[in-house]
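All protein chains but one are shown in place.
Up next, chain A:
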Amino acid sequence: MSIGQAQWSDLPRDLLELIADRLQTKTDVTRFRSVCESWRFSVLPFQNRIVLPTKVPHLGPPHFHVPYLGLPHLHVPYLGPPHLRDTSLLLTETTVYYLSPPAGSISSSSSRLWGWLLKLKEGQQQLGQLHLVHPLSPLQIHPLPDSFPKVISALQFRVFEMAKSYTLQFSNLDHCNYKVGLSQNPDCPSLMIVASGVLWHLKLGHDRWTAVEDTVSQLSYEDVIPYQGKFCAVDEFGRTVLFDSNLTITEIASVNSTLCCGDYKNLVESNGELLLVDTYCTRKENTQNGGRKTFKAQKFRVFKLNLDQKRWVELQSLDDQILFLGEDCSFSVSAHNFGGCKGNCIIYTDMDYCFNVFNLDDGSVSPVTLHLEYANIFNPPPILTKA
């Protein structure tokens, strides 16, 4: 047999299947199937490894199960308006996409050619219909800004999935302010949430939530994320634990005195590393808001897990990474993908949903209106907004 030219379109079906199995995201599988006939018919359309239910049981009685007595009344989570307590909660998935112009597409025009981020929720009614979602909260942006394109031909861009977030809504569509983690472990797909300091676990398909038994941190959990096939949760003192699918608990970082001062803790997986962001807030009485207290983030400290020593070690720099601290999910991106942006900063929102930039170099906080290069991260490039 002589060495002919490669005939990728004639690759045996089992090899095409093996390749497609490794693609993991819906975007990549859809694109794989759009290359040619044989690739299309060798591979089935993308299916999630687990089928996500759109509804899950409500957290309230009789669906929740408290395995021991003495859970103070104070820590029963907010269950939504009384008339909705018998209905299911809606589970929604949103995806943060990074769209980049393809290499070599440098045109003569001076239009922006770097990437942008887009957070989208797929519509329930019709396939392909999407909702734009606030990058750092689960809120839908509706109506779309005038300049925003109604249809984006995604084929123009390279598309990468940067993060997924899951949120629960009451049946009146109000968001429950529980932090939600989803484990896609095929043996035991499940949700874990933090509600009023308590961790709750629900195996998908089961009809009741179980409060996680852990006498050390039980009432003070602040965040939970899926991590390496398990759930990782942190309490207000920085104690960090992993739960496997049987809810067996493993402490991976113990209480740390430097972590007792912050007001709120977020876990973020960044470049494969587990990070903890400790937020320090100032509280002030807001006279315009009926005297309600508002919290304003003032300072952040970032820690990296040292697994051998079971402790969090403070990071002096995030290097090239821009970290997005969201209500529903946090993630990081590399600054060099976004023109004019520098890394080593945290983008977050206060209660007004405007973006702020915290610079780890000098500890300064500034509104994103003073740093349009960061605001542009979420704006479609001009080629799309030109009518």
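We take it that a contact is a pair of C-beta atoms (placed from the backbone, for glycine too) under 8 Å apart; a residue touches a chain by one contact, two chains touch by 3 or more; residues count from 1.
The rule is simple: contacts and distances are computed from a predicted model.
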Per UniProt record, missing subunit out of "60S ribosome subunit biogenesis protein NIP7 homolog", "SKP1-like protein", "Ubiquitin carboxyl-terminal hydrolase 7" or "Geranylgeranyl transferase type-2 subunit beta" is "SKP1-like protein"
Could you tell which one of A:Leu91, A:Leu136 or A:Val159 touches the chain left off the display?
A:Val159
Given A:Gln7, A:Gln47, A:Thr215 or A:Gln316, the residue that touches the chain left out of view is A:Gln7
Note that chain A touches the absent chain at residues 1-3, 5-9, 11-12, 14-15, 18-19, 22-23, 25, 28, 30-32, 34-37, 39, 100, 102, 120, 123, 128-132, 144, 148, 150-160
